[in-house]
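Here it is: the structure, laid out below.
Heads up, one of the protein chains got dropped from this complex, but the rest are sitting where they should.
Our next item is chain A:
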Amino acid sequence: MINSKYDILIAGVGGQGTVLASRLIAAAAIKQGSFARTSETIGMSQRGGCVVSHVRINSEKSGSIIPFNTADMLIGFELAEVARNMQRLSKEGCCIINTQVIKPVSASLGASQYDIEGITKYIEDNSKEIYFIDGYDIAKEAGSVKAVNVVLLGAATAVGKMPFSKEVMLEAIVENVPQKFRELNEKAFVMGYDFISTTQSK
(Lines give C-alpha, C1' and ligand atoms only; values in the text may rest on other atoms or scores of the structure.)
Protein backbone atom coordinates (compact mmCIF):
# COMPACT_ATOMS: atom_id res chain seq x y z
CA MET A 1 0.00 0.00 0.00
CA ILE A 2 2.81 2.36 0.92
CA ASN A 3 4.47 2.11 -2.48
CA SER A 4 1.36 2.30 -4.59
CA LYS A 5 0.62 5.32 -6.72
CA TYR A 6 -2.28 7.34 -5.42
CA ASP A 7 -3.70 10.54 -6.88
CA ILE A 8 -5.96 12.82 -4.86
CA LEU A 9 -7.73 15.87 -6.19
CA ILE A 10 -9.03 18.59 -3.87
CA ALA A 11 -11.47 21.12 -5.27
CA GLY A 12 -12.98 24.12 -3.53
CA VAL A 13 -13.18 27.86 -3.22
CA GLY A 14 -10.42 30.23 -2.08
CA GLY A 15 -10.55 30.70 1.69
CA GLN A 16 -11.78 27.15 2.50
CA GLY A 17 -8.34 25.79 3.33
CA THR A 18 -7.95 23.46 0.35
CA VAL A 19 -4.28 24.23 -0.14
CA LEU A 20 -3.44 23.46 3.46
CA ALA A 21 -5.41 20.20 3.19
CA SER A 22 -3.31 19.13 0.20
CA ARG A 23 -0.09 19.92 2.06
CA LEU A 24 -1.24 17.91 5.07
CA ILE A 25 -1.93 14.85 2.92
CA ALA A 26 1.49 15.20 1.32
CA ALA A 27 3.08 15.57 4.76
CA ALA A 28 1.40 12.35 5.88
CA ALA A 29 2.66 10.56 2.78
CA ILE A 30 6.23 11.72 3.36
CA LYS A 31 6.00 10.65 6.99
CA GLN A 32 5.18 7.18 5.78
CA GLY A 33 8.22 7.20 3.48
CA SER A 34 6.49 7.95 0.19
CA PHE A 35 7.33 10.57 -2.43
CA ALA A 36 4.74 13.33 -2.78
CA ARG A 37 4.04 16.02 -5.33
CA THR A 38 1.37 18.71 -5.14
CA SER A 39 0.23 21.56 -7.29
CA GLU A 40 -2.40 24.25 -7.05
CA THR A 41 -4.40 26.11 -9.61
CA ILE A 42 -5.40 29.41 -8.11
CA GLY A 43 -6.94 32.41 -9.81
CA MET A 44 -6.14 36.07 -9.27
CA SER A 45 -7.87 37.07 -6.06
CA GLN A 46 -6.98 36.12 -2.53
CA ARG A 47 -10.42 34.70 -1.77
CA GLY A 48 -13.53 33.48 -3.52
CA GLY A 49 -12.12 32.02 -6.74
CA CYS A 50 -11.87 28.34 -7.78
CA VAL A 51 -8.98 26.46 -6.22
CA VAL A 52 -7.89 22.98 -7.25
CA SER A 53 -5.08 21.11 -5.54
CA HIS A 54 -3.50 17.98 -6.92
CA VAL A 55 -1.71 15.56 -4.61
CA ARG A 56 0.24 12.76 -6.25
CA ILE A 57 1.79 10.10 -4.08
CA ASN A 58 4.61 7.91 -5.37
CA SER A 59 4.73 9.64 -8.74
CA GLU A 60 8.40 10.56 -8.98
CA LYS A 61 8.37 10.42 -12.76
CA SER A 62 5.11 12.26 -13.32
CA GLY A 63 4.02 15.84 -13.56
CA SER A 64 2.25 17.53 -10.69
CA ILE A 65 -1.16 17.68 -12.40
CA ILE A 66 -3.43 14.63 -12.30
CA PRO A 67 -4.53 13.73 -15.86
CA PHE A 68 -8.22 13.33 -16.76
CA ASN A 69 -9.99 10.11 -15.68
CA THR A 70 -7.19 8.98 -13.40
CA ALA A 71 -7.64 10.48 -9.91
CA ASP A 72 -8.19 7.84 -7.23
CA MET A 73 -10.01 10.22 -4.94
CA LEU A 74 -11.76 13.55 -5.19
CA ILE A 75 -12.29 15.59 -2.05
CA GLY A 76 -14.78 18.31 -2.89
CA PHE A 77 -15.08 21.28 -0.56
CA GLU A 78 -17.93 22.87 -2.49
CA LEU A 79 -20.68 21.27 -4.54
CA ALA A 80 -20.28 23.07 -7.89
CA GLU A 81 -16.48 22.75 -7.69
CA VAL A 82 -16.87 18.97 -7.43
CA ALA A 83 -18.83 18.92 -10.68
CA ARG A 84 -16.29 21.20 -12.33
CA ASN A 85 -13.53 18.68 -11.61
CA MET A 86 -15.33 15.31 -11.92
CA GLN A 87 -13.65 14.65 -15.24
CA ARG A 88 -10.34 14.00 -13.56
CA LEU A 89 -11.77 11.27 -11.33
CA SER A 90 -11.25 7.69 -12.49
CA LYS A 91 -14.24 5.39 -12.98
CA GLU A 92 -13.21 3.43 -9.91
CA GLY A 93 -12.39 6.50 -7.86
CA CYS A 94 -14.23 7.66 -4.75
CA CYS A 95 -15.60 11.04 -3.98
CA ILE A 96 -16.00 12.82 -0.63
CA ILE A 97 -18.26 15.83 -0.93
CA ASN A 98 -18.92 18.72 1.38
CA THR A 99 -22.56 19.63 0.71
CA GLN A 100 -21.90 23.33 1.39
CA VAL A 101 -22.90 25.69 -1.39
CA ILE A 102 -20.97 28.92 -1.93
CA LYS A 103 -22.74 31.08 -4.45
CA PRO A 104 -20.43 33.23 -6.52
CA VAL A 105 -21.31 36.86 -7.18
CA SER A 106 -22.10 35.95 -10.79
CA ALA A 107 -24.89 33.62 -9.63
CA SER A 108 -26.31 36.23 -7.24
CA LEU A 109 -26.30 38.75 -10.07
CA GLY A 110 -28.15 36.29 -12.27
CA ALA A 111 -25.30 36.18 -14.78
CA SER A 112 -24.85 32.45 -14.23
CA GLN A 113 -26.82 29.49 -12.89
CA TYR A 114 -26.41 27.57 -9.67
CA ASP A 115 -28.64 24.54 -10.14
CA ILE A 116 -28.08 22.51 -6.96
CA GLU A 117 -30.29 19.58 -8.01
CA GLY A 118 -28.85 19.28 -11.51
CA ILE A 119 -25.30 19.43 -10.20
CA THR A 120 -25.98 16.83 -7.49
CA LYS A 121 -27.54 14.50 -10.03
CA TYR A 122 -24.58 14.85 -12.37
CA ILE A 123 -22.21 13.95 -9.55
CA GLU A 124 -24.29 10.95 -8.53
CA ASP A 125 -24.55 9.71 -12.08
CA ASN A 126 -20.83 9.86 -12.68
CA SER A 127 -19.24 8.30 -9.65
CA LYS A 128 -19.61 4.87 -8.11
CA GLU A 129 -18.57 5.67 -4.59
CA ILE A 130 -19.80 8.91 -3.06
CA TYR A 131 -19.87 10.17 0.50
CA PHE A 132 -21.79 13.35 1.21
CA ILE A 133 -21.00 15.22 4.39
CA ASP A 134 -22.05 18.56 5.82
CA GLY A 135 -18.54 19.59 6.72
CA TYR A 136 -19.54 23.16 7.49
CA ASP A 137 -21.94 22.10 10.24
CA ILE A 138 -19.58 19.53 11.69
CA ALA A 139 -16.74 22.07 11.76
CA LYS A 140 -19.00 24.55 13.52
CA GLU A 141 -19.81 21.90 16.08
CA ALA A 142 -16.13 21.12 16.51
CA GLY A 143 -15.50 24.75 17.35
CA SER A 144 -14.88 26.74 14.16
CA VAL A 145 -16.11 26.78 10.56
CA LYS A 146 -12.46 27.29 9.61
CA ALA A 147 -11.78 23.64 10.47
CA VAL A 148 -13.91 22.38 7.59
CA ASN A 149 -10.77 21.28 5.72
CA VAL A 150 -9.68 19.01 8.55
CA VAL A 151 -13.21 17.59 8.92
CA LEU A 152 -13.01 16.58 5.27
CA LEU A 153 -9.54 15.09 5.75
CA GLY A 154 -11.02 12.97 8.54
CA ALA A 155 -13.82 11.89 6.25
CA ALA A 156 -11.42 11.07 3.40
CA THR A 157 -9.18 9.04 5.69
CA ALA A 158 -12.16 7.05 6.95
CA VAL A 159 -12.77 5.71 3.45
CA GLY A 160 -9.61 3.68 4.07
CA LYS A 161 -7.95 3.98 0.71
CA MET A 162 -5.19 6.47 1.19
CA PRO A 163 -1.74 4.90 1.31
CA PHE A 164 -1.18 5.74 4.95
CA SER A 165 -2.95 5.18 8.26
CA LYS A 166 -5.37 7.30 10.24
CA GLU A 167 -2.69 7.78 12.91
CA VAL A 168 -0.14 9.11 10.43
CA MET A 169 -2.68 11.54 8.95
CA LEU A 170 -3.63 12.85 12.36
CA GLU A 171 0.01 13.23 13.38
CA ALA A 172 0.73 15.19 10.21
CA ILE A 173 -2.15 17.52 11.00
CA VAL A 174 -1.14 18.07 14.61
CA GLU A 175 2.46 18.76 13.63
CA ASN A 176 1.57 21.25 10.93
CA VAL A 177 -1.07 23.49 12.48
CA PRO A 178 -0.37 26.24 15.03
CA GLN A 179 -0.24 25.02 18.65
CA LYS A 180 -3.37 26.85 19.75
CA PHE A 181 -5.51 25.20 17.07
CA ARG A 182 -4.31 21.63 17.68
CA GLU A 183 -7.15 20.58 19.91
CA LEU A 184 -9.74 22.05 17.55
CA ASN A 185 -8.20 20.28 14.58
CA GLU A 186 -7.94 16.95 16.35
CA LYS A 187 -11.59 17.17 17.28
CA ALA A 188 -12.60 18.20 13.76
CA PHE A 189 -10.61 15.32 12.25
CA VAL A 190 -12.15 12.71 14.53
CA MET A 191 -15.66 14.05 13.94
CA GLY A 192 -15.19 13.88 10.17
CA TYR A 193 -13.70 10.39 10.47
CA ASP A 194 -16.52 9.11 12.65
CA PHE A 195 -19.18 10.58 10.41
CA ILE A 196 -18.05 8.47 7.46
CA SER A 197 -17.28 5.38 9.51
CA THR A 198 -20.85 5.34 10.79
CA THR A 199 -22.66 6.15 7.55
CA GLN A 200 -22.93 4.24 4.31
CA SER A 201 -21.76 5.43 0.95
CA LYS A 202 -24.22 6.66 -1.69
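Everything below uses one rule, namely that a residue touches a chain if its C-beta (ideal position, glycine included) is under 8 Å from a C-beta of that chain, and two chains touch if they have at least 3 such contacts; residues count from 1.
Assume contacts and distances are computed from a predicted model.
Of the names listed as "Electron transfer flavoprotein small subunit", "Anaerobic sulfite reductase subunit A", "Indolepyruvate oxidoreductase subunit IorA" or "Molybdopterin synthase sulfur carrier subunit", the one that matches the UniProt record for the absent chain is "Indolepyruvate oxidoreductase subunit IorA". Contact with the undisplayed chain is limited, among A:Ile8, A:Ala21 or A:Ala80, to A:Ala80. Across the interface with the omitted chain, chain A contributes residues 13, 15, 23, 26-27, 30, 34-50, 61-65, 67-69, 80-81, 83-84, 86-87, 102-109, 111-115, 118-119, 121-122, 125-126, 145-146.
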